[in-house]
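Just dropping this structure here.
Apart from one protein chain that is not included, each protein chain of the complex appears where it belongs.
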Amino acid sequence: MLLNADLGESYGKWEMGNDEAIMPYIDQASIACGYHAGDPIVMQRCIQLTKMHDVSIGAHVAYPDIQGFGRRSMRIPEAELVPIIMSQIATLDGLARCAGTKVDYVKPHGALYNDMMQSSDILQTVFKSIANFHVPLTLMVQSLVDNSIVEKMSTQFNVRVIYEGFSDRGYNNDGLLQPRGKQGAVLNLQASVSRIKHLQKFGNILSVDGKSLRLKIDSMCVHSDTQDAVNICQRIRELIDNA
Amino acid sequence: MLLNADLGESYGKWEMGNDEAIMPYIDQASIACGYHAGDPIVMQRCIQLTKMHDVSIGAHVAYPDIQGFGRRSMRIPEAELVPIIMSQIATLDGLARCAGTKVDYVKPHGALYNDMMQSSDILQTVFKSIANFHVPLTLMVQSLVDNSIVEKMSTQFNVRVIYEGFSDRGYNNDGLLQPRGKQGAVLNLQASVSRIKHLQKFGNILSVDGKSLRLKIDSMCVHSDTQDAVNICQRIRELIDNA
Amino acid sequence: MLLNADLGESYGKWEMGNDEAIMPYIDQASIACGYHAGDPIVMQRCIQLTKMHDVSIGAHVAYPDIQGFGRRSMRIPEAELVPIIMSQIATLDGLARCAGTKVDYVKPHGALYNDMMQSSDILQTVFKSIANFHVPLTLMVQSLVDNSIVEKMSTQFNVRVIYEGFSDRGYNNDGLLQPRGKQGAVLNLQASVSRIKHLQKFGNILSVDGKSLRLKIDSMCVHSDTQDAVNICQRIRELIDNA
Partner (left out) sequence: MLLNADLGESYGKWEMGNDEAIMPYIDQASIACGYHAGDPIVMQRCIQLTKMHDVSIGAHVAYPDIQGFGRRSMRIPEAELVPIIMSQIATLDGLARCAGTKVDYVKPHGALYNDMMQSSDILQTVFKSIANFHVPLTLMVQSLVDNSIVEKMSTQFNVRVIYEGFSDRGYNNDGLLQPRGKQGAVLNLQASVSRIKHLQKFGNILSVDGKSLRLKIDSMCVHSDTQDAVNICQRIRELIDNA
């Protein structure tokens, strides 16, 4: 199991997250591409950090909405959304190649991630964007109890998938996340660590109702923007390395 | 001598220029990269047109100023301007590669073009941006009576240069353009055609003062956004093909 | 019955519509506020035209999406959407006051207009934004066969309403518009003129199915961005003036 985090979320003079402190502990960095956060300077700096720590790069693609941080759903026709996604991958991948590395995978951000997990039309638009890219890339999606739609499209578009789990978010019984604001939506350091230990021991994750969910998890997401983020990262890294 | 035009300058629902009508007559299309004009949809469409007509692609890079169409000079430190330029090339080149083609050259746009021709610091920033790119690209610059600074940097950064001339703009005695608004700044169809004929016959261009300028010209710029643009393109294409 | 048009939809160097030609024929100009089109220069110019032709000013407020021209629905929480709308009114109204005039009404644009007509939550957000403004303004909404929800909110928020009809769009039986792309969605000059004549004679509008719709119409919308727009404007103006 790998560890991933969403990074490169500063913008201009505004700092966000803790890229330098998080990078040593993760395997995969999903870097903002300028549509919900990030700009060419921020992207370049974050790419350098991935090189220093030998971290795989993901394009964290989003709806075009900097002021809203990509968290507001937008109804964008496929004919527009495909080039919008491709363009973001192109920018980050081009900058990465200038630094002697490259984008390995794509992870939709915020509202686009949620929409993709709930609408097969949008999921298909995402798959299509990646399939159109000039080099093969994998898609990071949320692992659900039932991943059959994703599996089918993965085959159809010939795009491999990375199944993602969440270390610090509450799960519903279907494997979707408990919405923020609701009871148990966010886990603290203690609970995150317990989840990873439980997963390593029993091979499942407990939902907020206590149901055990068998989720295929290739990569575990750790958040980078909270107070405790660095500590959580470090602890989970140790647990994984000692497994 | 080749023919180039600035294309892909539509934006969202706003149309500009006449990409489809101009493309058949030119050899090189300098395509806006989303910083002064263009968006992913416009770029993708324009790239398709270059493929259809076997036209070489240039990244028309600009200051970040859509509302001002990249025509307002911005004092941007090199540490910011280099990634800003590289990022634009990366976006267009990535989209081009997705279509099975690629960016061949870079042409700064508007205020960035003017600034580069008047400040060796900014010229150097442009050269550095191109030298940093992950594949070799050439730089399109304005040919002056004295190109020695450009020549020196071309050698220093190992970046080849395309010298550009203008078919429909008045020239000063040093080879810079007569500023818009001044007498003789813009040539009509008749005068443009005469210039090309004169250049083909005598190997020089006449300044607004009547001085004959020997300018090394690899590629002649035709504008795409005027009423007569398509006619001028077509006539100059014929003159070049018949030469 | 008044005549209104959506104007001020140019942006930077991109021209759209035909503000100067349309303005003499209309009573109300809904001017873009910079969120889907328009910028301070365009707004100022358009405000001057309203003064010259004694036309009432509406703030044509939109989702924040210039590249998408405000035509893509965005799910924005009320706490963000209210200040977003108020801010647009504030900008246009302030510029209008600098020119000795003011904003009289608010008309949501594009996706926001459609969303408001289909979701009472969003309609309420719009009403709230207007009710919060520092001077009383009216809201322009689409007149439906059943306007009871609008009526109720108008009373609740103490915001008067202007009911809008469309001169050149096909109607469904409930008074909503036939979606673009479907049969009969857009009317030509001939059909537009017939509709107005029919309305003046019989007091109703015929749906695409031929059903007669009794719609309360205070102001008729004429489009400004089509080829025939000026002619249609002129003809309908004559019909209204001769009534």
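Order of writing sets the labels: A, B and C. Residues in every chain begin at 1.
Methods note: contacts are C-beta pairs under 8 Å (C-beta built on N, C-alpha and C of every residue); 3 or more make two chains touch, one makes a residue touch a chain.
Just so it is clear, the model here is predicted, and its values are computed rather than measured.
Listed by label, the shown chains that the missing chain touches in the whole complex are A, B, C. When the full complex is taken into account, the listed residue touching the unshown chain is A:66, out of A:2, A:66, A:99 or A:149. Interface note: of C:134, C:180 or C:201, the residue touching the hidden chain in the full complex is C:134. Contact with the chain that does not appear here is found for just one residue of C:3, C:16, C:32 or C:86, C:86.
Contact residues of subunit A toward the unshown chain are 10-16, 39, 66-69, 71. For subunit B, the residues touching the absent chain in the complete assembly are 64-65, 67-68, 72-77, 80, 111.
Mapped onto subunit C, contacts with the missing chain fall at residues 34, 40-41, 43-44, 79-80, 83-84, 86-87, 89-95, 97-98, 132-134.
As a convention for this text, only the chains that are shown with their structure count from here on.
Judged by the touch criterion defined above, the protein chains are all mutually in contact, each touching every other.
Computed from the mean C-alpha positions, the centre of subunit B lies at a distance of 41 Å from the centre of subunit C. Shown for subunit C are the residues in touch with two or more other chains, namely 67-68.
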